[in-house]
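I have a structure I would like to understand better, so I am pasting it below and will then ask my questions one at a time.
The other protein chains are all here in position, but one chain of the complex has been omitted.
Chain nomenclature is as follows: A, B and C, assigned in order of appearance, with residue numbering initiated at 1 for each chain independently.
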Amino acid sequence: MAAHTPASKPLDVARIEALIDARFPQIHAGGRSLVVEEVGARSARVRLKHHDRYNRPGGTLSGPAMFTLADFAVYVAIIAALGEPGLEAVTTNLNINFLAKPEPRDLIASVRLIRLGRRLAVGEAELVSEGALHMSAHAIATYALPSER
Amino acid sequence: MAAHTPASKPLDVARIEALIDARFPQIHAGGRSLVVEEVGARSARVRLKHHDRYNRPGGTLSGPAMFTLADFAVYVAIIAALGEPGLEAVTTNLNINFLAKPEPRDLIASVRLIRLGRRLAVGEAELVSEGALHMSAHAIATYALPSER
Amino acid sequence: MAAHTPASKPLDVARIEALIDARFPQIHAGGRSLVVEEVGARSARVRLKHHDRYNRPGGTLSGPAMFTLADFAVYVAIIAALGEPGLEAVTTNLNINFLAKPEPRDLIASVRLIRLGRRLAVGEAELVSEGALHMSAHAIATYALPSER
Partner (left out) sequence: MAAHTPASKPLDVARIEALIDARFPQIHAGGRSLVVEEVGARSARVRLKHHDRYNRPGGTLSGPAMFTLADFAVYVAIIAALGEPGLEAVTTNLNINFLAKPEPRDLIASVRLIRLGRRLAVGEAELVSEGALHMSAHAIATYALPSER
């Protein structure tokens, strides 16, 4: 893969959240639950705050909520790596394994980008309930990157 | 795989919807969007009604909405095949490919179960915008089946 | 997705096999087992002839043999659709579900391309033992397409 040029002016957490909010205002319908906590050159950490609407019998989180967190967290990592052009990235594939019932607490997604090419980015997301030692879910998401960069 | 015993009293669409509603009341938070249209011995068809909250820039459906539809539709097919015991099935893996931007219209998921074993069920879901000829997304979901049956 | 321009001079089975053989002579190491039976505008059918070296205890086919068949069959469908430029396509992702033990007989892969964009192609492969009614495996392969076409 051609080495990818890092964003000339790295975006911080506040800027990334503002950019995503402007583009996808409906993401936070019902209350802001997705919080970007940290970003790096090829990584990101995003928190899904626990909320009654994600509950299932037994108080656990729903599959769609975990999918959303994984997808969003990889997207954040891509924007952190590419800057504003990264906003144009679109998910082409997501594979998610549900490993253990999550706790009725916040869920943290830790992402690392394992591929950042000219046309595709692939991110791995580990979803862990706050305070837990094991993963609740593991996902790999592939994004198609915008052509003009 | 051991041949699976069909539900002794097949569930019709109304009964399936009632069972799922009772178990997962929060699924329809914000308005009933997921409508079971038809079920068969190893198949199901479910409609996701178009709603503003699923919109993205350009009016297309969101990834999480499509994930939810695919996951839910396979679950419906499992309940149709197994009867009430199928309610205990839980998703272990879901792989979804986003193939083409969906139209700002209802999205129809057509599911066929490609494996129905003693412990695992695998369903394939094709998601097509109403009236379109091509798929917007394609998913394969694996469910772990309850042990006592 | 931009509509894809069909190959100006469609390739027939013999030509496709010759092109692949020239590019990947080692594919048939140990004896020609992969036979292209039929190709269409967005489809292909490929046979993996049964051979002792694929046997596992109980006489069934190995996972790697089934992976190879699925990957190869999707590649064939891409070349059938794009002509010689398709030879440059490379697999970026393959998801395979093993559904039922295959029989100790030839295995047939039926492929349809469910996406054929400018940069990515996605093919679905159903693997069925000759004479069987059910699938032994199901795979979805994503290929990155060459840029100059």
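Here is the rule we use: a residue touches a chain if its C-beta (ideal position, glycine included) is under 8 Å from a C-beta of that chain, and two chains touch if they have at least 3 such contacts.
As the structure is a computational prediction, the values presented were derived from the model and not from experiment.
> Among the chains you can see, which ones touch the chain that has been omitted?
A, B, C
> Kindly state which of the options A:20, A:122 or A:145 is in contact with the chain not pictured.
A:122
> If you put the missing chain back, which residues of chain B would it touch?
Looking at chain B, the ones touching the missing chain are residues 92-93, 95, 119-120, 142, 144.
> Under the stated touch rule, tell me which residues of chain A contact the chain that is not displayed.
The list for chain A reads 1, 95, 97, 99-100, 114-115, 122, 124, 135, 138, 140, 142.
> What does the interface between chain C and the hidden chain look like in terms of residue numbers?
23-24, 26, 29-30, 52-53, 55-57, 62-64, 67-68, 71, 90-98
Operating definition for what follows: only the chains that are shown with their structure count from here on.
> On C-alpha atoms only, rotate chain B onto chain C and read off the angle in steps of 5 degrees.
That pair's rotation angle lands at 180 degrees.
> Shared interface numbers for chain A and chain C above half of all numbers used, same, or below, different?
Interface between chain A and chain C is built from largely the same residues.
> Need the central chain here, defined by C-alpha centroid distance to the all-chain C-alpha centroid.
If we average C-alpha coordinates per chain, B lands closest to the whole-structure average.
> Can you give the whole-Å distance between the Cα centres of chain A and chain C?
Whole-Å distance between the two chain centres: 33.
> Can you list every residue of chain C that touches 2 or more other chains, as numbers and ranges?
Residues 95, 142 of chain C each touch two or more of the other chains.
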